[in-house]
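Worksheet: one structure, shown below.
Take a look at chain A:
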Amino acid sequence: MSRVDVRKTYKLYIGGEFPRSESGRSYPALDARGRVVARVAQASRKDLRDAVRHARNAQASWAARSGYNRGQILYRVAEMIEDRFETFVSQVQVTDPDRRRARREVTEAIDTIVWYAGWADKFAQIYGNLNPVAGPFFNISAPEPTGVVGIVAPQDSALLGLVSRLSAVLVSGNTAVVIASESRPMPAVTLAEVLATSDVPPGVVNILTGHTDELIPWLADHMDVNAIDAAGATPEQRRRIQEGAVHNVKRVVLDGEFGDRSPYVIAAFTETKTVWHPKGL
Partner candidate 1 sequence: MEPQTTENTEVASRKADVLAPRIEWEYVPSRESTDIVEIADRYDLFIGGEFRKPKSGKYFPTVDPATEETLAEVAEAGPDDVDAAVAAARAAFEDGWGRMPGSERAKYIFRIARMIQERSRELAVLETLDGGKPIKESRDVDLPQVAANFFYYAGWADKLEYAFPGFRPEPLGVAGQVIPWNFPLLMLAWKVAPALATGNTVVLKPAETTPLTALVFAEITAEAGLPPGVFNVVTGAGETGAAVVGHPDVDKVAFTGSTEVGKLIQSQVAGTRKRLTLELGGKAAHVIFDDAPIDQAIEGVVNGIFFNQGHVCCAGSRLFVQENIHDLFVDKLKARLATLRVGDPLDKNTDVGAINSRQQLEKIRQLVEAGVEEGAEIYQPQCELPDRGYWFVPTLFTGVSQSHRIAQEEIFGPVLSIMSFRTPAEAVEKANNTPYGLSAGVWTSKGSRILWMADRMKAGVVWANTYNKFDPASPFGGYKESGFGREGGRHGLLNYVKHAGGRP
Partner candidate 2 sequence: MTLTPTRQAILPDRLTNSTLTSFLRSVPSVDEVAVAERVASLSTRSIKRESKAHALRMAISMMDLTTLEGMDTPGKVIQMSSKAVRPDPTDPSIPSVAAVCVYPAMVPYARQAVEGTGVKVASVATYFPSGQVDIGLKVEETRQVVEAGADEIDMVINRGAFLSGDYFRVFDEIVRVKEACGDAHLKVILETGELQTLDNVRRASVLAMAAGADFIKTSTGKVSPAATLPATLVMLEAIRDFWAATGVKVGMKPAGGIRTAKDAIRYLVVLNETLGEEWMSPDWFRIGASSLLNDVLMQIRWLETGRYQSADYFTKD
């Protein structure tokens, strides 16, 4: 007799914990042929609210860490994904059965995290500078993280798309509330399990699975979200995000502006601070 396997429950990732949705709802994740492979938690507006609260609480101390430290933590995430390589491949294959393509997606995801990890203690050396102002003043500009960033993850590239958007946001010291790919939620949940065991502090990343149409308006209107990466949003959803952003002047980054790996994505989620100081006796 063959052994009965033990199946995983796919939950949300909020504040370092794995709750089900407070709404008690879930929705089916389908494979490429439309069969139900798992039920994943369907987050509510209250789950989103909790996620933002945790992201806010975690932000100052995440930003206060050294770039070196953040870089090492991201690198650790890459190590842990590599360690679960086959799990990720099989989950990508649920919706995209081509094994070679799935393997490429996972290796690219790992290398992309390593690439961003390296930026943690370097991007300020690219965007920061000494400004040669006239007069006896020391004047430097340096980037600082924007704050809490909402990420509407790309819908098709469930792992690579997510990690490349997420890494760019985290590397400078932002914290994130992610709305995972609605149709391909499984790799995002497994990524959450990796994050929870990779020295990423609780609350720095929060991952919600659910219906994007339901969650996006709450994210777009939230007064304590500072920026939104709309990479995975539909044109209508983008419009909704841009309209909601007005309430507290959120920065909105649209998909396709910079590609999967670019220091300019990091820059998009930073604020430049310029400091003047006199030089004299």
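Per the selection procedure, all candidates are chains of the complex that A comes from, given by their letters.
In this section, a contact is a pair of C-beta atoms (placed from the backbone, for glycine too) under 8 Å apart; a residue touches a chain by one contact, two chains touch by 3 or more; residues count from 1.
Remember, it's a predicted structure, so these values are computed and weren't measured experimentally.
For chain A, the touching candidate in this complex, among 1 or 2, is 1.
Within the complex formed with candidate 1, the residues of chain A that make contact are 67-68, 71-72, 75, 111, 114-115, 117-122, 125-126, 138, 263, 277-281.
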